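Here we show just some of the chains, and they stay where they sit in the whole.
A, B, C and D are the chain letters, set down in written order, and residue numbers restart from 1 in every chain.
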Amino acid sequence: MSAQSLSRARPASPATRWSRRAAGAFAFAALIELVSRTGLADPEFLPPATEIVGRALALLADPAFRTHALTSLLAWAIGLCVAAVLAVPLGLLLGSVPLIDAATRSVVEFLRPIPSVALIPLVALVIGTGLQHRVTLVVYASLWPILYNTMYGLRGVDPLAKESLRSYGFGPLSVLLRVSLPSSAPFIATGVRLAAGVALILTVSTEIVAGRGEGIGVFIFFAGIAVPARMADILAGVFWVGLFGVVVNALLVAAERQAFRWHHAQRGEPS
Amino acid sequence: MRTAAFRALVLLGLVLVWEVGTRLAGNPFFPPPSTIVARMHAMWFSGPPATLFLTDAAVGNILPSLGRMALGFAGGALGGVVLGLAVGLSARVYDYLDGVLQFLRAIPPPALVTVFLVVFGFGLRMQVAFIMFSIVWPVLLNTADGARSVEPLHLETGQVFRLSRAERLFRVILPSALPKMFAGLRLALSLSLIVMVFSELLPGTTNGIGFQLTDAYSTFDLPAMWAGIVLLGVLGYLLNEVFLIVERRVLSWHHAARELVG
Amino acid sequence: STGASPSASAPPSALAAGGLEKTQLKIATLPAIDSAAIYVAIDQGLFEKEGLEVTPQVVQAAPEAIPMLVKGEIDAMFGNYVSMFAAHDKQALKLRILAEGSRAAPDSLSVMALPDSPIKTPKDLEGKTINVNVLHNFQELALAQVLKANNVDPATIKYVQVTFQNIMPSWKGGQIDAAYLGEPMVTAATSTMGARKILDPASGPAAEFPISGYVSTQEWYDKNPKTAAAFQRAIHNAAKLMENNREVVAKVLPNFTQIDAATAATVTFPYFSSNDNPVRLQRVADWMLEAKWLTKAIDVKSLMSATTSG
Amino acid sequence: MLEIENLSHVYGGGTPNAHHAIEGLNLSVAAGELLCIVGPSGCGKSTLLRSIAGLITPTGGQVKVEGDLVRQTPDNLAVVFQDYSRSLFPWMSVADNVALPLRRRNLDKHQRREAAQEALESVGLENAGRKYPFQLSGGMQQRVAIARALAYRPTLMLMDEPFGSVDAQTREDLEDLVLKVRGHHQMTIVLITHDIDESVYVGDRVVVLSKAPAHVVGDLKVDLPTPRDQITTREHSDFVHLRAEVGRLVRGHATV
């Protein structure tokens, strides 16, 4: 994915680009390795990168860990999908009907900053503590990026494009769905990408704080209460979560490039 | 003015429903708003006039919390804008950093508490770092998106007239990216309030709204817990209103150009 | 026969055993040594003998189990008395103590200092920062009594809440002056870091301080009195079994804690209560009242079974 | 067909920057008529068009289409916007852009696609259907906007400088196309142009607007023989006379 640069640089070859990515990742790992090996941070609490990755690979072979991972994955996927399905229409509604926006804004803005820590017991009380508990919290947190990006995306739509359709006698709903939505879709997609990360964080965090049964967060929690804490296990779990985030982001970016070819091609980016 | 009255009316109606509902349910986990407000008053707002009616508990908890939040938000927003622009504008920076950033973005901060602790130690530094680390992402991604979707002809115009890099950045790219950046900042603002609460669960914290809130829950002082929740809601609402005023100022051209027609 | 049996497939012996109202129980436990009795009872078939089938559910901390208890997702839970009494006092929960669980044994809790620390005696703790798992809980309550007995003003101590996992880094990093540890950390800190014991918080006035027990709601208890009694018997029997037999405990620890067999062999266990004793439990409630953690006195006896079993 | 009574429009009314774009404008257009509007740059022509299309609510007076007051966009109306490039949807292929309004007609997908292709052919873009708007030149985009309006077969067509970006030959062809389509499908057309020759060539009537605030300063009936022809019509003595007349009226109210 090439970016619009300040000066027009020739797009680098895929090989160059991959080697840069590798260099970036390698530098990051090397930094951790260094900080740990030199004792800048106590290696007991921040083990070297090689150890973390080694442990992460070993965990792959552990069926219990795989169950943990799959459970988290499920909660994440359900939560993200529900959030997207709720947030996009809601964003369209709030972004296009000022009256509803005005009516709900105080409530929405009031509810938004309530942290999930405060909600954990209350949600548990109302809907129980199973999968639905995690999913509810995930939905609650990952709703917002999609909602806001939808609302702000709608505002950026070229009014002349909307007028064009209106002039053909299309009603407000058609204009919303046929012009405003596709026009703001790339920005909504960015919101979904943001939400995917938030959902991942919330899934694992909820598990760490209040999960039981299975889940990467539960795995991390138990590694943390061991004496001494199994930091390599914790960070190996973190490694897989982070890597999963990278993969999900890459997939979503690829999907965006496919779906919004018009958007990127127009900007002279190779597809 | 009319929408303001309308909003107040809606809010009033909802509070009434809440009051009636909780009274009927009689569940100690869900105290009625009147109880909560009374508790808030007793806890925070019954002080002497000299301190603007704030109690010691308010001065000792609300103010430090807001300070942490403000620092974290400022740092995170700045970092997000700078990184977002870099990643959005330079293919090279994008290649080098994107993988690492996406990796970090997915990491649940609670799993890293120990690492934060060894790197930053107890207290403000760790808390602010924690908030920054959590809120930087919406700003970063949305800024990058904004920087990437500048109207191509605007860039070409800048190029033709040989604007310097700084001029292109500050006079062309930044203004174009601003509307999207603001979406990210608005997300980050409420997020910073949420993460502030989390940061006050970190080892060694001794004050703050989040600290009071969790302490209230662990001692089952439920009205006090709800007082914390409501305070956060009110703060979030107020901060958002301030944010919108700033946004309307900064983006007046955008709103006018987009809303005038039709 | 009682129609209250939830499942027709319950073993007929259970019904015969005394007409239990409910035979399948879900109990929330903690991933700590204190919870061992319930696992021993399962392992040794003590519940089965009472006609009960118990499924333990490990939760991260006791306050999280309270919504589950209130909502009826679980039948009973293992929790520390200070939290439970606070919840009861604030009417978040109408409490019923089914069976006592654990009491602090000498050296199962310890306030410790690193080898090169200037803190040598309890007096040196004055004005120092000490960690606790959760603020305003049994750790503070017990330590306050012991400090007073050692002529140290408890009010001078600064408590900071540090999660389990972060005690060691904070301690080594100098962010806490002395560490308030429980097992198995006491053993680990002694052997790997050469940490010194400054004070045993479960000594003197706080000796055999009751820490945790098995509780349900009053409502649940009223509905299932026979089941409650059977449960109490099984727990007490397990405790009796554990009194002089470390192996039965060590065997179950890896099931629900992160303590491996080797460590299990060396750690100091708490006392597991093989009978219920309202008198020693009343002490906890009284101290809480003294610390103003309760709004009014609690008569602990009224929350406990008439049959003290044992 | 179209009646405009005492129309006024003020932009930013109430603010110190209020701008009177139109003031007390009266105009009526008969069904089937092709009315050309000329007038100085910035006088208020596009504003007038927007009022007719119901895209803005004029601050004074009224617009009636087929006797009904225009509040929303009237039925069976098509607009070719001056800023044609922004009026095309960048996320759709050219063919989809043209076919989209046809959803308002009872046509199935196949028919829509055919009608779109036909319209594109008529403006000389038979090969552009699968491209995206940004892949077309300015003039080609303008022709897509025209094709979109034509394919819709409106009864009232509003065109805002529709031929400004095409070469002379194409322009003539498009002029003739509009004349032909108008004849076939009984359209009423209001066409804004800066080309005085064009206004006389295609118009049944030419209305000249004053500079801002716009009102009518000239209303000329064009009585040239039909069908018109690019060579003979332009040589017609009436043509030469009318064009000079329009030119005089416009020049009397120019801006620079």
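Note that a contact is a pair of C-beta atoms (placed from the backbone, for glycine too) under 8 Å apart; a residue touches a chain by one contact, two chains touch by 3 or more.
Small disclaimer: the values here were computed from a predicted structure and weren't measured.
*Asks:* Per distinct chain type, what's the copy count in the full structure file?
*Replies:* Written as a formula over the shown labels, the complex is A x1, B x1, C x1, D x2.
The definition used in the following text is that only the chains that are shown with their structure count from here on.
*Asks:* What is the chain whose Cα centre is as far as it gets from that of subunit C?
*Replies:* D
*Asks:* Just give me the whole-number Å value for how far the CA centre of subunit B lies from that of subunit C.
*Replies:* 39
*Asks:* Between subunit B and subunit D, what is the gap in Å from one C-alpha centre to the other?
*Replies:* So the centre of subunit B lies 50 Å away from the centre of subunit D.
*Asks:* With centres defined as the mean C-alpha position, give me the subunit A-subunit B separation in Å.
*Replies:* 17
*Asks:* What positions in subunit D touch 2 or more of the other chains?
*Replies:* 55
*Asks:* At least two partner chains per residue is the criterion; list those residues in subunit A.
*Replies:* In subunit A, residues 42, 45, 121-122, 125, 160, 163, 166, 209, 224, 229, 263, 266 touch at least two other chains, as defined above.
*Asks:* For the complex, give me every residue of subunit A touching subunit B.
*Replies:* For this pair, the touching residues of subunit A are 1-9, 11-12, 17, 20-21, 23-25, 27-28, 41-42, 45-46, 98-99, 102-107, 109-118, 121-122, 125, 144-145, 148-149, 151-153, 155-157, 159-160, 162-163, 166, 186-187, 190, 193-194, 197, 200-205, 208-209, 217, 220, 224, 229, 231, 234-235, 237-238, 241-246, 248-250, 263, 266-268.
*Asks:* How about subunit B: which of its residues touch subunit C in the complex?
*Replies:* Its residues touching subunit C are 28-29, 113-114, 117-118, 121-122, 203-206, 215, 217-222.
*Asks:* Provide the residue numbers of subunit A that touch subunit D in the complex, in ascending order.
*Replies:* 158, 160-161, 163-170, 178-179, 182-183, 185, 260, 262-263, 265-266
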